[in-house]
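Missing here is one protein chain; the remaining ones are kept as they sit in the complex.
Naming follows writing order (A, B, C and D), and every chain is counted from residue 1.
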Amino acid sequence: MTGSGRELLLEVEGLEAGYDGVQILWGVSLKVKRGTMTTLVGANGAGKTTTLRAITGAIRPMRGRVIFAGEDVTHLATHAKAARGLILVPEGRQLYAEMSVEENLEMGAYSARARRRFSANLERVYSLFPRLKERRRQRAGTFSGGEQQMLAIARGLMSDPEILIVDELSLGLAPVVVQQLVETLRSLKQAGVTILLVEQNVHLALALSDYAYVIADGHPFTEGPSVEIAAKPEIREAYLGL
Amino acid sequence: ETLTIGFTASQTGKLNNDSTAQLRGFELWRDDVNAAGGIKAGGKSYKIKFVSYDDESQGTRVQQLYTRLITQDKAQFLFSPYSSGLVATAAIISEQYGKVMLCIGGAEEKTYKLGNKYLFQLYTGAGQYLAGALDLLKQKNPKAKIAFVYEDDPFSKAVAQATRELAKQDGFTVALEESYSSGTTDFGPIINKVVSSGADALLGGGHYADGSTLARQLHDQKAGLKWVTLLVAPDSPNFATLGDAAVGVSVPSQWEPQVTYKPDFGPTPAEFTKHFTERFKIAPGYHAAGGYAGGLVLQHAIEKAGSIDPQKVAEELNKMNVTTLFGQTKFATDPKEHGLQIAHKMVVAQWQRKDGKLVKEVVWPNEAKTADALY
Amino acid sequence: MIGILASVIDGVLVGAVYGLAAMGLTLIWGVMNVINLSHGAIIVLGMFVVYFLTSATGASAYLGVPLVLALGFAAGVVIYWISVNRVIGQPILMSLLATFSLNMVIIGLGTAAWTTSPYNVPVSLPGISVRGYTFTGTHIMAALIAVVIAAALYLFLRYTRPGKAIRAVASNRDAAELNGIPTRQVLSMAFGLGVALACVSGALIATLFPFTVLSGGSYQLKSFVVTVLGGLGNPAGALMGGIALGVVEGLATPFTPVSWTPIIEFGLFVITLIAFPRGIFAFSRA
Amino acid sequence: MNESVSQAVAKAAAARPRHAFGEELLRQARRPFPWLVVAFTLVCGLVPYLADDVGLRESLLLAAVYVTLASNLNLMIGFAGYVNFGNIVFFGLGGYIGVYLATAWHVNLVLASLAAGILVGFLAYLFGLGILRLRGAFFALATIGVNEAIRAFVTNFEPWGGATGIYLSMDAYEPLGGPMNGLWICYFLLVAVMGLSLLLGYAIKTSKFGLGLLAIGQNEDAAAVLGVPTPRYKAIIYSVSGFFPAVAGSLYFFKSGIIEPTSAFDLTASIESIVMLMLGGAQTVTGPVIGAFLYEELRGYLLVSQTFSHFQLVLAGALLLIIVLFVPGGFMGWLHGRLPRLRRWLE
Partner (left out) sequence: MSALLEVANLSRRFGGVHAVSDLSFTVDEGEILGLIGPNGAGKSTLFNLINGVIPPDAGRIVFDGVDITGEPPYVVARRGIARAHQIMQPLLGLTVLENCMVGACFGRENMSLADARAAAREVAQSVGLGDRIDTPAGALTTAGKKRLEMARALSARPRLLLLDEVLAGLNPTEIAHMIETIRGIRRSGITILMIEHVMRAIMSLSDRIVVLNLGQKLAEGRPREIAENPDVVKAYLGDSTLLTTVEAAP
């Protein structure tokens, strides 16, 4: 059941993965429809990051399939997926610390598809984060924590993603910046970009997204439209602190 | 019966070239002896067997390997490794076990002043290496300004320092003295200094690699010297590959194929040269001849002693005063320098062009010369 | 006075070639955090390639340079996949061991094939003579080639896409992979480039000085020094560092015995390191 | 939750009384590992002697030297995370000082070796204050620089014979009862130095000092923020890691009968000791032993094996490469991975 690549952009089936022989994921499945925003929720250590890493190929899944735009990409290298527009803004930022801000952004637009829209995208991220433009010659490694997060997101946007996967979107960002980001994501979605979001501010994640998956200890726990999930008592207690 | 002779050779590492030549000398001798039925002593005849290991041109394992040769491989006699430093290291072991060790590859004299009893040196010691070249120079230009440029290793340094003293006694001016580290390939800075010093003659060098380089760069940079004597390097037939840069360069030599010694036993120099060239497709230098002669001297001592008892063989060596294809051989018996070579004489050879071809001519001493020296 | 000047000029000429030798080392080191201990052996391979090329075809050694580059690059890529790929991303010591073993293999095979006797590549170019001091044509030519290659490499890394990709991979492999950069290919390319540079420097050195299988050791050591002077991973710096080293040697020799040069050289090296912990020319990286 | 925090912190504060040093020593003595080291040292020392096998002795002697080098190197590389490329400078300098004292001043060999160790340790401390400001690769390079500078210096230093070095006469062994005896005595002393090096490694590994070093090795800035006095610790360990190699150098070169700059400050030997350390597994006490024995026996075997003699270097290199590529944690890493319970026995 591959699903049509036209409606279903990303499909993950029964993913199992782990580190050094320790299995972390036990059959995680996701479906992300084109043009929607989906969120993946779970407690600290539940395996969200691991799921994303298995999807991009940073770790090799032991079982399961990843289907992107109708193509089975499970065993493709990470860079090949990126070239197809499957873009991850990783947890922990992963900047090119010794390179300038500008060069970081350029590398974001490395793939052929992203290069075409380079100037337009650059303009967009600079207007989104004016700080980056002010400091475009500064070495990324000397940025403050929040500034680094901005740069990481900006670099992801430079890749001209088909699907943008963001791990810990708001980590370390000042409230005012988070607000701007929310606006940006909304407009991206409007522009047809599909988004998969992992966000510890579960309030925010559920409010923004259309559909939510919840995992616990590496197992799928529940899923549904975000509004419904947000209303479930067990979710409210476990994740929303209510 | 077999007689085991043990040694290490430098199959790898920087001394590989010269060590290999010496090894060929050994092998040729062994095969000759065995073909003639072996060494005869006390009514028995012994076939020669070699046990040899690679010392990697380094001292680290020499003692381990010589201990092994003596205790595990039961070598009855030893040849030394190649080069003075390794000889000194190996001698500690051979002396302890009272094994006779013929030293062919080391001319440095310090080792013989340490009280060794079983070490016997075939080569002329470093102190006398350049005496001939100085004599020759005195004849050509008694007021010559000399630059000493030599490799910073035990052997070359000992040679240079001894020669410098001789030169001062002879009334020469020492215009420059420079040592360079082993493995130097860029002599530019030194040659600039030689030029600045206004020297007429250059004495020194070290081993093959650096010596041939020095010669070549002296030529390239047109250093304008009238006389150049280098240790070791010009002796090798390969030196001819330098072409014009080789012309006029001279070398003190333990031995040359042209020498006309009348041996008391063993082949004549001419026979040896022919035999060696047939076997290895390359003309022998003095390392090769030394290797062969080392075997001969040992053989002679064993045969005279009529026994393979090291004590008796050592006594024979102490008494020995013979001439082989390598020239005269006699060892010092004074305990202060026991084993030092005191009879062997060196010659000076020079590369010259003859009918368009490069040849090495013996130019000193006068009684042995095959051509006049170019100055 | 003129003696000193001659000595310094010689230093600059030879220094440029040291710089080129160091470039290969610094590139590999800076990009993939691999200290290539087979660097010296690879320089020697370059020397032998040129030797066999010229002795077989009789062509000029300089014509061989592009070929050496190409062969070196290919060899580098092969070496990368055999012995380096698996240790990338592991602690720096692992790559040290891997390349050290490789060094043993190359030296061992080289000794078996060519012994340790010295070889020469005969090249004659007219030199320039001034008042008894001669600057040989080969030195001048080698220095020129070194400068040209250094400049080309600098431009390549700074301004081309593959060049930037190399620097990106150097900085953060995971990120590069996520940005669609095929990191392993890029790394193997960078390694190939480093090896090619080492080979070419070997080829040029072979036109200046004779060499043996073991000659690489001293050039490797010099490359280390130059790398530090120039700043890690900075090819332009390496050229400057090489020239600086050459000048130091040139300046020292007229005044002190040549055997003291290493003391001055390495003493200065250590002091420089302590004073400029990231290399004198490192600022150009920022 | 909140209660437990304040309690935990309060408890930690209450646990003030410190273990006295002697008590700590006693506690260590009850562990099996130090005794294992002692037993191993005794076996190494006695077996060749009882079997009267000098061949074995020579082979073990080299191994003991290598173990000493590798295990002291481990203090820097494994613990403090500083790659010392030029560790052989301790060995060479120690050798020169020891041999010089023993020959020129006729100092007793043991005293001369101790003096060499102390002097080299002191020099290392001074050098360390300078070069330990460098990090990572730059430190590694500086250590090469120090080694080469000192080598060049000694090469020009006439009292130590310059490039020719110092030759020992047979008389030098008379105080030890002649050369035959002398070699045995040097051997026993070297084995003892090896044993002490291992015990030192163990003592450091299980101490607070060792924990501080490990922290430095992992992330020096973070360690400093946590209160580890990084400059002092680094200088101390650099100096300490020079002591036994210097003593060993003195004994080894005395035994060899000759010391000269090329063999005393041989950079390849430095790298080889790193190789041994990594082969055996860094950060462990046993690793360097296993690595040194493996490496030394491998090279030794290939050297004397007639079949391989021309290709010994190639084979050794190829084998090493295979090990490095496929057993990256070294022998101890592999072993601990297989048999985690061994961790408690083999430090």
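A few points about this structure:
Heads up, the rule we're going with is that a residue touches a chain if its C-beta (ideal position, glycine included) is under 8 Å from a C-beta of that chain, and two chains touch if they have at least 3 such contacts.
Bear in mind that the values here come from a model prediction, so they are computed numbers and not experimental data.
In the whole complex the chain that is left out makes contact with A, D.
Looking at D:72, D:143 or D:230, the residue that reaches the missing chain in the full complex is D:230.
Of the options A:68, A:110, A:143 or A:213, the residue whose C-beta touches the omitted chain is A:143. Contacts to the hidden chain, counted on chain D, fall at residues 1-13, 15-16, 18-19, 24, 206-208, 211-212, 214-215, 217-219, 221-231. Mapped onto chain A, the interface with the missing chain covers residues 19, 41, 43-45, 49, 91-92, 131, 138, 142-150, 168, 171-180, 182, 200-204, 206-208, 230-231, 236-242.
Operating definition for what follows: only the chains that are shown with their structure count from here on.
Ranking every chain by how far its Cα centroid lies from the centroid of chain B, the top place goes to A. Here the spacing of chain B and chain C, counted between their Cα centres, is 37 Å.
Distance between chain centres (mean CA atoms), chain A to chain B: 76 Å. For chain B, the set of residues that touch two or more other chains comprises 11-12, 152, 179, 181.
Touching of two or more other chains is recorded for residues 107-108, 111, 257, 259, 261-262 of chain C. Pairs of chains meeting the touch criterion are A-C, B-C, B-D, C-D.
Within the complex formed with chain D, the chain C residues making contact are 29, 35, 37, 83, 86-87, 90, 92-94, 96-98, 100-109, 111-112, 221, 224-225, 227-228, 232, 257, 259-263, 265-267, 269-270, 273-274, 277-279.
Touching chain B in their complex are the following residues of chain C: 3, 6-7, 10-11, 14, 107-108, 111, 115-118, 120, 122, 127, 129, 132-134, 136, 138-139, 205, 208-212, 214-215, 217-218, 249-250, 253-254, 257-259, 261-262. Taken in their complex, chain D has these residues touching chain C: 77, 83, 130-131, 133-138, 140-142, 144-146, 148-149, 151-153, 155-156, 163, 267, 271, 274-275, 278-279, 282, 310-321, 324-325, 328.
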